[in-house]
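Heads up, this is only part of the complex; the chains shown haven't been moved.
Here the chain labels run A, B, C and D in written order, and each chain numbers its own residues starting at 1.
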Amino acid sequence: GTVDDVKARGKLNCGVTTGVPGFAAPDANGNWAGFDVAVCRAVAAAVLGDGTAVEFIPTTGKTRFTALASGEIDLLARNTTWTFSRDVDLKFDFVGVNYYDGQGFMVPVELGVSSAKELDGATVCIQTGTTTELNLADFFRANNISYEPVPIETNAEAQQQYLAGACDVYTTDASALAATRATFEAPDAHMVLPEIISKEPLGPLVRHGDNEWGDIARWTLNALITAEELGVTSANIGEMANGTNNPEINRLLGTEGNLGEMLGLDADWAKRAIMVEGNYGEIFEKNIGLSTPIGIARGLNAQWTDGGLIYSPPFR
Amino acid sequence: MSNIEFVRTEMLPEKEPPASTVGPIGWMRENLFNGIWNSIITVLFVLAIVWTVLSLLGWGIQPTWNAKSLSECREIIAATGYTGHSGACWGVINDRWLQLLYGFYPLDANLLSAVSGASAAEILADPRAHVATPIVMILGYWRLNLAIILLFVGLAPVLIERAPRKLLIVTVLFPFIDVWLMWGGSIWGPAMAFVGFVLGYFAFKILAPIAGTLIAVIMSAVVPIIWWLFLSGSAASIFAGSPIDLTLEPVSSRQFGGFFLSISIGVVAILGSLPLGIVLALGRQSDLFIVKALCVGFIEFIRGVPLITLLFVANNLLNIFMPPGTNFDVILRVMIMVTLFAAAYMAEVVRGGLAALPKGQYEAADALGLDYWKAQRLIIMPQALKISIPGIVSTFIGVFKDTTLVSIISLMDPIGLSNAIRANQEWNGIVWELYAFIALLFFVVCFSMSRYSMFLERKLQTGHK
Amino acid sequence: MKVSDEVAIQINNMNKWYGTFHVLRDINLTVNQGERIVIAGPSGSGKSTLIRCINRLEEHQQGDIIVDGTELTSDLKNIDKIRREVGMCFQHFNLFPHLTILENCTLAPIWVRKTPRKEAEETAMHFLEKVKIPEQANKYPGQLSGGQQQRVAIARSLCMKPRIMLFDEPTSALDPEMIKEVLDTMIELAEEGMTMLCVTHEMGFARQVANRVIFMDAGQIVEQNEPEEFFNNPKSERTKLFLSQILGH
Amino acid sequence: MTTLTDPPRESFRLSMLIYDTRYRSLTIQVVALIGFMALAAWLVSNTANNLADLGKEPSFAFLNEPASYDINQRLIEYTSRDSHWRAAGVGLLNTLLVAVLGCITATILGVVIGVLRLSNNWLVAKIMTVYVEMFRNVPVLLWIVFTMAILIETLPAPRAFRGDNPEASMLLGDSVAVTNRGVYIPEILFSRSLGNVDFFGFFNVSLDLIAIGAVLIAGILISKLITRRANVIQAATGDRPVTWYKRLGVICIPTLLVLWILGYHLGYPELKGFNFSGGTHLRNSLIALWLALSVYTAAFIAEIVRAGIMSVSKGQSEAASALGLSSRRTMNLVILPQALRVIIPPMISNYLNLTKNSSLAIAVGYMDITGTLGGITMNQTGRELESILLLMLIYLTISLSISAVMNWYNNSVKLVER
């Protein structure tokens, strides 16, 4: 199975975007960082014990599925929407949702638009290769308003066109909109419209049929989420790993039970995964949270205990 | 009619030409201001050039080399009081030029830490904080630099007539050494691949006298293939652990990127396409109907579709065509496709060279008793290839430029990298500087190649007499 | 062979430089109507350049060239006018390979002289007959031998009914057997009284038809004389040297 | 000598398969064929196995399903409910459009530059050399994205036209708007339109256009007749009558008449809502691709033209001048007819290259066939094999047709030689 391949190789091949601020981008030294990247690193840490043992493979909307299907990458952690046909027809397994997103619109404030329904006749920049162009076609058709689609391959180019006024509206997942907006010279001159025209649960995915590997990816993600829920952070994990009063924490960190063994890993797997970049909340804050220039509020992506949708099945 | 008689007793001396026809003035009258129209055009062009140069300089000369982000650039430019459209932000080049050249190829951190004293981990995190940039470039990427130097040394005997013949050894060996340098791992892998070629050579040598050239040629292809498929792997692994082994840190081709990726795809395609193109050209020229039909079909098919569709095939379909379970690297697949692409064009160029040879050359070879292969090798090809050199070089240039298309299937060539760089917080919004830098890289290489080919063309023209 | 007193070409103190190289020096030459002049001289002495100045294929920098009463200046109209009066035959014929022989001959009359096509073709056939290749009229230049091509070139010039013909080594690119064909044609022309300037080293031809032989060296006219005198009794040292080489062959 | 005796029968030996010239070529061909078939069979069986593993039956049925995405530039009716087939059709027409436009401008530009490179004005010649070297030695993809960036960054956005004191204004009496979304030019409208005619239910063609086209063609034919008559007159009298005004007249007057009958008026673009509306919109993506392909290919064409003209020896133009032909006539009657035969074959391959390079449209979001069939359709349906094969087939057809047409033309202008 994949897990053996990964272990034999000593590296995890992880598909990411060719670049979305906050989610995945390389720095000058070629080190990748971002919200999606953190998932890759966590999985690598869980399986291989080393969060840097990851080969990041940039993919575009066009190339990502082939890369995964052909085995070129082991895990696709790139803002990919979980849809029926991708799951069933394209034969992939989504291992969970790490970001609840929805397709939104960004417009310059100066345009004086307050709702997407007022966009009749507007020129809309869309990032292609995703579900966005289909959602957009459906939305405008349903509301019987016309628009001019401008399909664009990468976020960077879409942003360039939008800023220069070559399109009135930029539409993509709201998270990417926020991320993009944050890098503007004058972010305040732009606003994200209230309409979210689709559900975009984004999550990592693996090939269909390799359940061991799917489980590892799924539960690594869940471990990050559970860690936040249980208050396990990268700061206190060393201490907690010595054993706590909370049995679930103990099971998570491998001091109790044999969950790791069931996954075919060792007992410390989750601990390592959390240690790399912290728990889900830490990852969020560090890469895209309010303290970063991107500044996305938790919103739907808050823990269920805080009224959000982030919810992990129990570690038992 | 004796009046027509005339004898000059004293020869006239040579006179200076009228001032207006020589010197700078004469030159300008001749070349810039001969006629009203020309004068007007000259003035207009001069104005246009001056305007373009001034505005480009105004944009380009900005003290932004050390800026760490686009916003910092903007501040610096605002401070200079520059009022143009927007000034150039060269910080991005300063920050990323190593990446644009070498992509994500891993640095040799151990070597750098030995030089600087910083630990390998520190080096990896930010090498240029500890070591001077030129040293990072030279030592950090010594494997790639060495590979490129070897490439030039290996090509020297082919490109330069006066290069010492001994360098031919490098020519034969450098593909294998370069593979080893670039991908790393045990040296025995490439060495065993080389052994395959040696075996093929000996198979030919031994079989040719006893079984005839045709069988020898076929066997010299079959023997290495058998070796590579079934034996070389185990042979390499036997040696791999042994003390007589040189091992470099393995690098996956996914880590290739930047201009170096363009170069490696280009070089592989160029080196691979030449022999393949020759074979195809010979096939197309042959009078064996089926062989000819197959070659024509292949050449016309490849030349009839855009490279980008072939890259789609490389990216999406090549794995489907292979036995289930095979999974080879996308860069390898791209290299294969680009090689096939270049081979089809090369075949047409070589065919032109073949067609230019007079029929008498073939007949003379026949009459001397040379068989088909010997005639090709000794008589036909040396001449045909020489004639086709300009065409071959321009095919090279075309292929090299076309390597940028791989950015469309998400490989990190310079254009692909430029998108990734622009996705970064600091450099979001950068456009021109990156494009200009990339354009310059390609221009330098392609322009030198085209000049070299012109030089060769001139030499061949005079050399033929 | 009558030579009228009318002046066909008058060259006064003409100088020409290529860059700083003084290629023609103080040329003075008067050619009368009907005169036949042969120009000889060592290679590089400026013979071709002189000839080419006369129909302004080259520009001279000093002095005057007056052809048929019209002075050659940079005035395009004058140049056009003179080129109609002056026919030229090149060493390498320079036929137009994409046109048939007949078309080669009618091209200029039709487009420059505005002759009706039929008339132009008749004229062309007339001159082709004169050069003895009427049967080749519908072939292409590539299908003819060198001698035939040169004769076509002569016919082509004649079709413009020029008053002056210039020949620049018309036979030097030909095989010996073909030289005769061409020379015969030229002799016939000469006998009709055409004004001719001919750069050639065919001494037989010079003896037979020329009124005058001009010897050039180093860009200047060194000697001129009647052919018999010129060959038998050269005055200048240079001429003697040259003739000894030429005739020594 | 008509008796044909049979060659002496030799008994067949196996070694003759290799050593006998008669059988040898047969042997090689059979081996080649078997090898090829084996390779093909191997590939097909691998593909079948792999597809079976993936559970994908190769089938083109998906092309009948609704495409569900919108395309901005469509030369035929198309909505997101139309099939993938139709989306591919829209893309194909867009490919052809940019290829045709590109070939035309590249030729014009290339010829001009090629001729200017031979100019006796040193400066002009040098600048053209710089142009050629600059464009030839930088990848076309870079030129495409570069051109797009220039258009986006340097032209005003539509909103700059808004307000009482706009930053930008329309050109040519408020009829043309140059924006960074593209250029809006007046469109031609008819108040007494004849309506459309439907072709196979696949696309509509305006009867107005057909009418105008018919009149235009008739006009051109008549003008051809006039030219021919001028030829006859010239042949007869030697004088060529001046015909340009007559020819202009027969082409223009009836056309104008038809336009007037149809109620011709221009629809001017107008800033309305977010965008200009009315008028014809030439999108930036089209302009960028068109421009970049043109200037890039023009550099190659310039070299071809230059080489072609230089291939005609200097003696030819000297001979023409010596005959008194003017420089224009020399060019038309002597130089060009000879240069063309050198120029045309490489020109064909450059047209082919341009067409193939138009597939880089995806870099600027121009929805050509690679963008629709090979892009969104492939991506949304996951039918890589079928989409790519179909895509290649379409390009192959285009390429082979272009080379067939151009080769036919090439043969028709070829010179007769010995």
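The criterion applied here is as follows: a residue touches a chain if its C-beta (ideal position, glycine included) is under 8 Å from a C-beta of that chain, and two chains touch if they have at least 3 such contacts.
It should be emphasised that the depicted structure is a prediction, and the values quoted were computed from it without experimental measurement.
When all chains in the structure file are tallied, the complex works out to A x1, B x1, C x2, D x1.
Definition applied: only the chains that are shown with their structure count from here on.
Traced through touching neighbours, the fewest hops from chain A to chain C number 2. This structure's chain pair with the greatest number of C-beta contacts is B-D. Here the spacing of chain C and chain D, counted between their Cα centres, is 50 Å.
Distance from the chain B centre to the chain C centre is 55 Å, each centre being the mean of its Cα atoms. Averaging Cα coordinates per chain places chain A and chain B 39 Å apart. Contact with two or more other chains is made by residues 316, 319, 408, 431 of chain B.
Those residues of chain B that touch chain A in the shared complex are 71, 74, 95-96, 98-99, 103-104, 124-128, 252, 254-255, 315-316, 319, 327, 329-330, 408-410, 412, 416, 419-425, 428-429, 431. Considering their complex, residues 54-55, 68-72, 80-81, 145, 149, 152-153, 156-160, 180-181, 272-275, 277, 284-285, 362-363, 365, 367, 371, 375-376, 378-380, 382, 384 of chain D touch chain A. Within the complex, the chain A residues that touch chain B are 11, 13, 17-22, 24-31, 55, 57-60, 62-63, 66-67, 70-72, 153-157, 159-160, 163, 180, 183-185, 293.
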